[in-house]
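Right, I'll just put the structure down here and ask away after.
Here the complex is missing a single protein chain, while all its other protein chains stay put.
Should a chain be cited, it is by its letter among A, B, C and D, assigned in written order, with residues numbered from 1 in that chain.
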Amino acid sequence: MLSMTAIAVVRLRSLFGVVMLFGIYSLLSALIFVVLDAIDVAFTEAAVGAGVSTVFMLATLVSTGREEKPSRYSPLLPLGVVVVTGAALVWGTLDMPHFGDPGNPVHVHVADRYVQVSPTEVGIPNMVTSVLASYRGYDTMGEVIVIFTALVGVLSLLTIRGHVTVPRHRTTGPDSRPYPVLQVMAMLLIPFILVFALYVQFHGDFGPGGGFQAGVIFASAIILYALTFGLNDAVALVPVWLIRVLAAAGVLIYGGTGVVSMLRGANYLDYDVLAHDPVHGQHYGILIIELGVGITVATVMIGIFFAFVSRAEGSR
Amino acid sequence: MIQDHLAALQVVLPLLAAPLCFLLARQRLLAWLLTTLVSWGCLAISLALWWQVRDGDVIHYAFGGWDAPWGIEYVVDRLNVLVLVIVSGIAAITFPAARCSVEKEVPEDRQGLLYTALLLCLAGLLGITITGDAFNLFVLLEISSLSSYTLISLGRDRRALTASFQYLVMGTIGATFILIGVGILYMLTGTLNMADLAVRLPALGESRAMQTAFGFLIIGVGLKLAMFPLHLWLPNAYAYAPSIVSAFMAATATKVAVYVMVRYLFTIFGPAFSFTEMHVQLLFIPVGLIAVVFTSIVALFQHDIKRMLAYSSVAQIGYMLVGIGLVNVSGLTAALLHVFNHALMKGALFLALGATCYRIGAPLIDNLRGLGKQMPWTMAAFVGGGLSLIGVPLTAGFISKWYLILAAVERGWWPVVVIVVISSLIAVIYIWRVVEAAYLQERPDDAATVTEAPLALLVPTWILVLANFWFGVNPGALTALAGDAASVLFGGYTW
Amino acid sequence: MLVIDIVSGLLLLAGSILGLSGAWGLLKFPDFYARVHAASITDTLCAACFVAALMLQASFSLVAVKLLMVLLLLWLTSPTSGHALVKAAHRSGLRAVTWTPPADGGRS
Amino acid sequence: MTAMLAVATIALLAVMLMALIRALSGPTVFDRILAVNMFGTKTVLLIAVYGFLTGRPDFLDLSIFYALINFIGVIAVLKFVERVGENDEAEKS
Partner (left out) sequence: MVFSLFNYWVVIVLMMAGFYTVIASGNLVKKIVGLNIFQTSVFIMYISVGKVIGGTAPIVAANTELYSNPLPHVLILTAIVVGVATTALGLSLIMRIRQAYGTVEESEILDISTREDEAG
C-alpha cells in the first residue's frame, strides 16, 4: 500500500491530491513504525507528517495554486540516476544483516547497555526517552536548535500579520457564515487537547511521548482554533512577541540545564549532579529539558503556521 | 576548570548566543555587538584548543558524562583544530564588518534575524568540525545548512530566493544520502561513534554493504562541498547572498565539507579501504582536474564578479580533491594547506567585493571601470587577494600550489602539474579583467563619483589580505601542523 | 470469561462487516453524496463495535478509560467532519447525480 | 480470541485499502477528503486492535492522538480548499 501511494504521488498532477496522499502515506508509515515497535516514532511521524507538514503544505497551496504543469524535460535522465542509485542499494543489501535477527551487530554492541542498564542507571522505564534525553541528550539539543533555526528562517522570509483585513469575495447569505457546528466542536475539543498535551508531556518517562510530541499536540490545539475562528482571533490569543520569547526561552532552558551541570563541576548536560543522587538528578534533568523541548516546539509550530496563513490570506 | 570544558564551549557558546540574539533582534546594534563578541570568544577558544593539542594530544569530551560509544563525544586533534581556527578566525574578522554592509543591503526588520542565523551557522560549522559522532554530525550539518539557506535568501535580488531553494533541495538530498550512508554503517557495526567505527569497520572484511555506504557518503559529502558535477547550487548561492554572507560562507562552508570528506576517508574507513579497495583517487583526480579547468574557463565569461569568484571556488575545491587523490603525504598536506589558504584569499576577495558593493551596488564588471582611482584601498585589497588566488610567490596561495606540484612530481604525474599551471594562468586572466577595468579604463561620465569604503569594512579586508602575505612569507608553523596531521592520517591512526 | 470472549468476538465481527460494507459503498456508489452517506453512517457504529469489543477484553483499567476516550473522540469528530465536508461540497457547487438544481440556482 | 483480533485486523486493512483506492481515483477533491477521513478513523481502530493483538494495549495514547490529527487534518483541508476556490475565482474575475 505504501509503495502504491508513493507511486501515485509521483504520477498525480493535482497538487491537492498529492498533498492528501502524502498525509495517507505518512499515516501508513506511522503504522509500519507501530508494527516495528517504534511507538514514539509513530507518534511523531503522525504528528509531523500527517499533521503539521500536511497543514503547512496546504497553506502553501493556497497561495501558489493547485495544478502542476507538465514538465518539458525528458524524464529519462532522472530516471536513469534513480535506477542506478536503486541498483547500487539493492546490490549493497545482499550483504546486509537479516531483518529482525537478535544477533545483528546493531543489537549486541551499543544498544545492549541502553536496554539492560538504562532502567536502573537513568531510572525511567521508557528507554527511548532515556536515550533521547540523557545518553544522546546533545543530539536532542541540536534538534531543538534545528527547529528554532526553522523559525528564524521562516520569520525572515514571511511576516506574521496580526490583523489582516480580509477582502470578501464570497457572496453574502446564509451559506457564507463560518461553520457554527465546527466552532462548538472546537470549543469542546480544545481543552481536551490541551490536557492531553500535558499528559503526553509529563508521561513521556513511562509511556510513549515526550516534549516533542506534546509540543506538536499543543500547537495543533491552537491551529484548530485558528482554523475555526480565523487568524486574527488566534493571534490575539497567542501574540507574536510571546512566540518569539517562548521559542528562545525553550532553547535557553535546555542549554541552561547543561550550563548548570557544567557549573556544578560535571560535563555539559550531565544530569547526575542536579540532585543529591544520580538517579534523581537524571529524573529532574530529563523533566526540565523535555519541558524546554515542548515549549520551543509548540511555539515554533504555531509561529510557522501563523506566518504561512498570514501569507496565504495576504495573497488574495 | 574552564579549560576542561573548552571543547564543549566552542560550539555551545554560539549555539546559546543565538536565542539571546533572537530576543535582542529588535535592537540591531546590540544584536550585532553580541554576534561580534561571540565570534571573538570562539576564536579565543579555538586558539586555546590549538595550544592544548599542539604536541599531538587528543582531547575527548563526553557529553552528559556518558562515555563514547554510548554518549556523544567531541574530539579535538591537530587536524580539526586547524579547521576550527580558520572557521572561527574568518568569523571573527567578517562579523564585525557585517554591520556596515548589512545596514545597506538588508531591510531593518530582518537584520536581527540575520545575525541570529549567522551565529547558528557558525555554531553548526564548528560543531561539524569538532564532533566525534557520525549522527551528531548530521544534526549539526542541518543546523548550518538551514541557517545558510536563510542567510542566502536574505539577498536583495529575487534570484536569491531561487538560489536558496535550489541549495535547499540539493543540500537536503546530500544530507539524506549521508543519513543513508551512516545508517548502513550503523547497521553493520552497531555504533555511531567515529572512533569506534574506525575500529570495527576493518574487522568486517570485504563487504558490499560497506562499499555502498562508502559511495553514498562520498556523494552526500560531495554535494555539500560542491564537488564538480554536483556544484550547480554554489555559483548562484554565493552570487546573490548578502555580501557579508558570501564572504563568510565562501571562506568556511565548503572547507568544513572538505574536512568531513578527509575525516571519513582517512579516519573512519582508513586509507587502506578508501584508496586500495575503493580506488577513490580514480574518481577524485579526473573530477578535480576537470573542475579546475572547466570552471576556471566558465569564470572567465562572467559579468558578475561575485559569480566569477564563486566559479573560481569550485575550481579551488578541485585542487583540494586532486591533493587528496594523489594519495601521498605531501598531497594531503597541500590539500589541508589549501583549505586554510583558500579561506584566507576568498575571505579577502569577497570582503573587498562587499566593500565595493557598499558603494556601487551590483558588482558587475562594467560598474568597476575607473574605480581604481576612486576606491584605491579597496581595489588594492582586491588585487592582493587576487595575487594570492593566482598563486604568485610570497602569497599564501603560492605555498599550497607549490606543495601540490611537489606532490604530483613525487608521483611522477606530469599532466597534473601541467594542468595546475594552466589553470593558474587562467586565473591570471580573470583577475586581470578586473584589474583592467578598475585601473586602466576611465570612469564613465554618467557614473556617480564614489568615495573610499568605510573603515569598518576596509580594516577587516586588509587584515585578511595581510594574513595572505604573512602566511606566504612565513608558512613554517602552518605547514608543520598540516604536515603532521597528514602523516598521522596516513599512519593508520585512530582516535 | 468465555461469554465475554464470545460477545467481544461477535462485536469484532459485526464491526468488521460494517466497516467493509461502508468501504464497499465508498467504492461503488455513484456520486459524492451517496458515498458520504455510506462512509459516515457505518463509521460510527463500526467504531462503537470495535471499541466495545476491546473494552470487554480490557476490563476496568486505564486502558478501558482510554478506549472510551477514543470512542468519544471518534463520535464527536467523525460526524462533525462529515457535516463540514458535505457543507463545503455543497457550497462549492458540487451536485448529486440524482438531484436537479432548483430554478434559482444554489449559490445566489 | 487472538484469531478474532487477527480477522478484525485483516478486515480493517481491507477497508483501508478500499478507501485508498477511492482516494487515488478521486474524482473530486471532496471524494478524496472523504476517503482520507475514513482511512484515518480506520487507522485509529487498527492501532487499538493491534495493541491488543500484540498484548501491549497501553499504547492507546497513539490512537487518541490519531483521531485528533485526523480531525484537524480534515478541517484544515476543507478550509484551504475553500480558500483556493475563492482565489481561483478572484483571479478569473
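Of note:
We take it that contacts are C-beta pairs under 8 Å (C-beta built on N, C-alpha and C of every residue); 3 or more make two chains touch, one makes a residue touch a chain.
The shown structure was predicted, so the numbers you read here are calculated from the model rather than taken from an experiment.
Although one chain is omitted from the display, it touches the following shown chains in the full assembly: A, B, D. Screening A:126, A:257 or A:282 against the full complex identifies A:126 as the residue touching the chain left out. The chain that is not drawn here is touched, among residues B:126, B:146 or B:308, by B:146.
The omitted chain makes contact with subunit D at the following residues, 54, 56, 58-59. Across the interface with the omitted chain, subunit B contributes residues 135, 138-139, 142, 146, 149-150, 153, 158-159, 161-162, 164-165, 168-169, 172-173, 176, 179-180, 183, 186-187, 192, 303, 362, 364, 366. Touch with the hidden chain on the side of subunit A covers residues 2-3, 6-7, 9-10, 15, 18-19, 22, 25-26, 29, 32-33, 36-41, 44-45, 48-49, 52-53, 56-57, 59-61, 63-65, 68-73, 75, 78-79, 81-83, 85-86, 89-90, 93-94, 96-102, 104, 106-107, 110-111, 114-115, 119, 125-128, 131-132, 136, 139-140, 142-143, 146-147, 149-150, 153-154, 157-158, 206-208, 212, 297, 304, 307-308, 311, 315.
Convention: only the chains that are shown with their structure count from here on.
Distance between chain centres (mean CA atoms), subunit A to subunit D: 19 Å.
Mean C-alpha position of subunit C lies 11 Å from that of subunit D. Separating the centre of subunit A from that of subunit C, both taken as means of CA atoms, is a distance of 29 Å. In subunit C, the residues touching two or more other chains are 77, 80, 84, 91.
Chain pairs that touch one another: A-B, A-C, A-D, C-D. The residues of subunit D lying in touch with subunit C in their complex are 1, 4-5, 7-8, 11-12, 14-15, 18-19, 21-22, 28, 30-31, 33-35, 37-38, 41-42, 44-45, 48-49, 52, 57-58, 60-61, 63-64, 67-68, 70-71, 74-75, 78, 81-82, 85.
Residue ranges on subunit C touching subunit A, taken from their complex, read 76-77, 80, 83-84, 87, 91, 107-108. Subunit C contributes residues 5, 8-9, 12-13, 15-17, 19-20, 22-24, 26-27, 32, 35-36, 39, 43, 46-47, 50-51, 53-54, 57-58, 62-63, 66-67, 69-70, 73-74, 77-78, 80-82, 84-85, 88-89, 91-92, 94 to its touches with subunit D in the complex.
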